[in-house]
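Heads up, one of the protein chains got dropped from this complex, but the rest are sitting where they should.
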Amino acid sequence: MDLAAKLKKLSLTLEQKNNYLYKVVVKSEQLESLLLSFINEFDYITLDSINCRDDLEDGVFTITYCLQNRNRDHIVMIQTSIERENATLPTMHILWPQAEIMEREMHEMFGVNFPGHPSLIDFALEYWNDIPPMRRDFDTLEYVNKMNPFRGQRDDALDAKEEMKKRREAKKAAKLKAEQEAAAKEAQKVKTNTSEEVQR
Amino acid sequence: MNSLFLLLNLLPIIYLYKFNAYAHFSVPLGGDFTISFTQTPLGTFFAYLSLISMLLVVVAQRGKKFTFGYYLLQFLLSMAMLIIVFASNFITFFIGWEIMTWSSYFIISKSEKIDTKSLQKYILFSLSSAFFLLAGMVIAYSFANSFDFKTLSDAFGSIPFGIKVSIITLLSIAFFIKAGVIGLHYWVLDTYSRAPDLFSSILSAVMSKMGIYGLLLLYGNIIGYHELKSIYGTILNGTTFGYIIAWVGVITSIIATFKAITQDEVKRLLAYSSIAQLGYIIAVVGIGTNYAVAGALYHTLLHTVIKLLLFINVAAIISQTGKSRFSELGGLIYKTPISFVMLLIGIIGLAGMPPLGGFASKFMIYNATIDVKFALILIGILFSGAASFLYCYKLVYGIYLGHPTSREIESTKEVSYSYLIPQIVLALILILTGAFPGAFIKVVNPVLKEFSLKSIPYDKPSIMHSAVGDFNGLFIMSAFVVIFVLILLLVLKIKSKATNSLNRFDISYCGEIPTVNTRLHYGYGFGTDLHRINFANQILKRSSSGFYESLSTQTKKLSELFNRAYRGNIHNTMIVILLFFSILFFIGVSQ
Amino acid sequence: MIFQIILLIMLAYSVGFIYFGLYRNITARIQGRYGPTVYQSFYDSIKLFCKKETLSYGWMFYLGPIIMATGAVLTLILVPVFSDSDFLRSITSQGNLFVLLYLMVLGPLGNALAVGTGGNPFGVMGVVRGLTRLIGLELPFYIAIVGLIIAANSSDIMNIIDIQKTNGLNIVNHPLLFIASMISMVGFFGESPFDIPGAPQEVYSGPRTEFSGKFLALLMSQGSLFAFAKLLLIVDLFLGGADSLLMLVIKTFVIFVSVIFIGIVYGRYKVEQAVDFLMRLPTLIAILGLARVVWFA
Partner (left out) sequence: MESGFYGSSIKCKLEESGIPNTHAIMERVVRWFESRSIFVIAYGTGCGAIEMPPTFTSRYDAERMGVVGVATPRQADLMILSGYLAYKTLRRVIRTYEQMQKPKYIISLGSCPINGGMYWDSYNTIKKLDDYIPIDVAVTGCMPRPEAIIEGFVLLQERIKNGEKAGWEKYDKNLKFYKENQRRVLGDHTDPSYETDWYNLGGGDI
């Protein structure tokens, strides 16, 4: 497709994931100009999402912009990677208005900074004073245990294993009892029959 | 100095008290021109009205810095109004009218908020009213050969029909301009809102009533309602003339009411509301039955009282806070409680609610219209009355209720006593007229006799009689008070305690807490719903200003034309002047 | 006479509450529910009176509901109850129809002051919508009232009742006026489609947003009194009053139920839609009825 040719000029490769999903990998310096050209020249008017992946091992965030053009027949993923510490990205809310809230969420969850963003205020977490929760070095379980520990068991609570064993035994005993009673009934029946015969 | 002018304003009242009815004295100026006065009951009523309200305004002006000239002009104005109400011929009336115009003009020009445009508006409209008056009286003179009211009214029957109509129309327009009928109200708003705050009360309460006095004098005294009936014929049970004037009044009141609701400036709202209230009066002035005249007079009195109260109150608040818009004021109820109560009494009167006097006058007006079966007129009045609740509520809410809109408002103190005393006096008058509505009939009956209408039955001051049923003001007020007190005691006895909220920002606001930047005062969005209602929108989107603007531009063009004629050498000018005089000469010959 | 007044208030209180209970029941049945007991509104009011806390925003807020209740009681005692007996006749003769028309608005305005003092913008929004709706709502009602007054040539309700004795009920003589005033009544009872001012969804239950405990209870009680007074007024004006308690209850109940049945099947108008509607069809009907009174009677 002609998009590949256009990207060739920018010395970028367009690799095809499947028949509707394409992917471009760019350096973080190129990103802004590329996105500009995508909306201006290639007419990709829709920004589906901005995704962030925390590659702790490489010490980078991998950011992915998913774009669609007018005839919504395929998606182009523009992928770039930025440093983890004091990570910074250009804000895209001028090109795509919906980018504002996506970037706001990313800033809150990963601590990525967007210079010139109009509203980088609290989004879902109010007054968050820990490291951003979606980073992989943020230990969720520890945080949860610190903030709101589990509810301890009630003082009249019972040990589950013991209870199960007791119940099983009780069941067994009941079964056994029932069998014995049945046997006794049988015996009685026989006795009565014999006694009748005796009367006759 | 203030006390001196207090005395000066007090003197005529005392003098008037020992003045006997139908006293007459005149100063001949040679020819038909005489300055002559007669004390009629109608004139006495209006004289008392203007003098007492002037006195109260002077009381309110105590302790403020007004120049000697200001006081002098104000005194001149009140004297001018005395001349008007006691004049017994057109010359005297006209002189008084002119003095009133000019003195008020100079007072208004002393305001710091005034600008040239509105000053020009005021003087232009006042002068045009004076010229209409002049034209009317000159035509009348040319047929009756006398400026005197009495001789004119005797000779009026013999005047040809067209001339009668033209005289009535010219004089009516002259007075309509003063009263600010819709279409001729262009000057009212800017003047009322830009004039000195205390003088606005005089403008609205007293000077507009001079128009009403003129109308009553013209229809009742000079021409006479029977004459009007014979001129215009009858419709339903009243006169056609009355029907036309009534429609003028009703349309005025409805349009002004809807305009008033959407105003953001306090004094502009009051200006519109006073136009609307005068609309009620004009609606019944023309009808000319005894109840109609009584209603007109009664509403004149009460509107004077109410508008004085409201304007003085608003002037006090403006001087205290320096703010004059609803979107800037608000939340003053616990800062200035006495003023709040005064304004509350004022708007209850303005809305015409039963316990206070405002209802009695409106009741008379309703009866007058039912008496002559002008159903649509009555419905129009009732309708604009229902709409007027909105601006009454806006007035009290925007200033006193809701949340304070700025930090300065928070530190407001109670207004000074020189403002409060007149308000208290006026509020007492309102309450008394509410309790004893019938007492006013004693004042009206002589006027009715003067107009040769049959008088209204009167037995007790607390009972208001009318053609279609009567009501007992004292009973309703006392019942209201008693029930109120009982329920209050009941509620106080109930065991569930009412704890006072620590702060007024602790409102249930969907779980959020409003901050400084949250706009909690609804004064911002008040009356915006009206624009979405078709009927109201039709009224609100039109305005008379466009017409007058175009008129002024056309006049400018015309003057350009004349200017071109005068430009150049002296000969053309001479020729133009010669032509003009020759035309005049030929006209003179031809007659 | 005091005894009679107390009797009347008790009657109106109980009857009003039972009517509102029936109203809730009928609504429930129409919606396919079982519905609460008939005395539910009474329970609610008692509960609210006995709340341990009640929030107030200063003396004006305190007095507002009391003014409203006063207006309701005054309206109630000024409407004639029985057509023949001289029950409270000495009081009802003190006022007339115009006094009632204005007393019906006095209470809500008094309460509006309290709402403004509370300072909740939702409450004031509700008040403004209510007053705006009133512009449209009063028009057909006023026309109907004026028509009746001109027809009877008296604004005294007793005379209107007496005239109906001689020449037929007004509902028969002036059906158009009756229809118009009933459409207004739907609004006066705060029924759909004219119930925007107190809408819980749109304006956060409007004027009553900040009221709690005994104030809310007071508002509810005066509402039932006021409703009964309005029903009495309609019965007196159009159904020729009631000569016995039974007839009174029957006639008022018939009016009440018909109002419910009109109101219950409609959605909720916006305020401008409501006013536009009221200014078109009901006003036209009322004007026709008025014309019939003024010219062809």
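Order as written gives the chain letters A, B and C; numbering starts at 1 within each chain.
In this section, a residue touches a chain if its C-beta (ideal position, glycine included) is under 8 Å from a C-beta of that chain, and two chains touch if they have at least 3 such contacts.
As the structure is a computational prediction, the values presented were derived from the model and not from experiment.
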item: Contact set of the excluded chain (shown chains only); value: A, B, C
item: Per the touch definition above, residue among A:5, A:141 or A:174 touching the missing chain; value: A:141
item: Residues of chain C in contact with the chain not shown; value: 24, 28, 31-37, 39-40, 43-44, 46-47, 50-60, 62, 117, 200-201, 204-205, 208-213, 216
item: In chain A, positions touching the absent partner; value: 124-127, 129, 133, 138, 140-141, 143-144, 147-151
item: Chain B, residues in touch with the chain not shown (by the definition above); value: 333-334, 404, 410, 500-506, 508, 511-516
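Just so it is clear, only the chains that are shown with their structure count from here on.
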item: Chain contact graph, described as a line, ring, star, complete graph or other shape; value: other
item: Far-end chain from chain A, centres as C-alpha averages; value: B
item: Among all chain pairs, the one with the most C-beta contacts; value: B-C
item: Separation of mean Cα positions, chain C and chain B [Å, integer]; value: 35
item: Chain A-chain B separation of Cα centroids, rounded to whole Å; value: 74
item: Geometric centre distance via CA averages, chain C-chain A, whole Å; value: 58
item: Of chain B, residues touching chain C in the complex; value: 236, 331, 333-334, 340, 344, 351-355, 359, 362-363, 366-367, 370, 373, 375, 378-379, 382-383, 386-387, 389-390, 392-393, 396-397, 401-403, 468-472, 475-476, 479-480, 483-484, 487-488, 491, 494-501, 504-505, 507-510, 519-522, 525-527, 529-530, 532-536
item: Interfacial residue positions of chain C with respect to chain B in the complex; value: 49-58, 60, 62-63, 65-67, 69-70, 73-74, 77, 91, 94-99, 101-103, 105-106, 109, 112-113, 116-121, 124-125, 127-129, 131-132, 134-136, 138-139, 142-143, 146-147, 149-150, 153-156, 159, 204, 209-210, 213-215, 218, 271-272, 275-276, 279, 290, 293-294
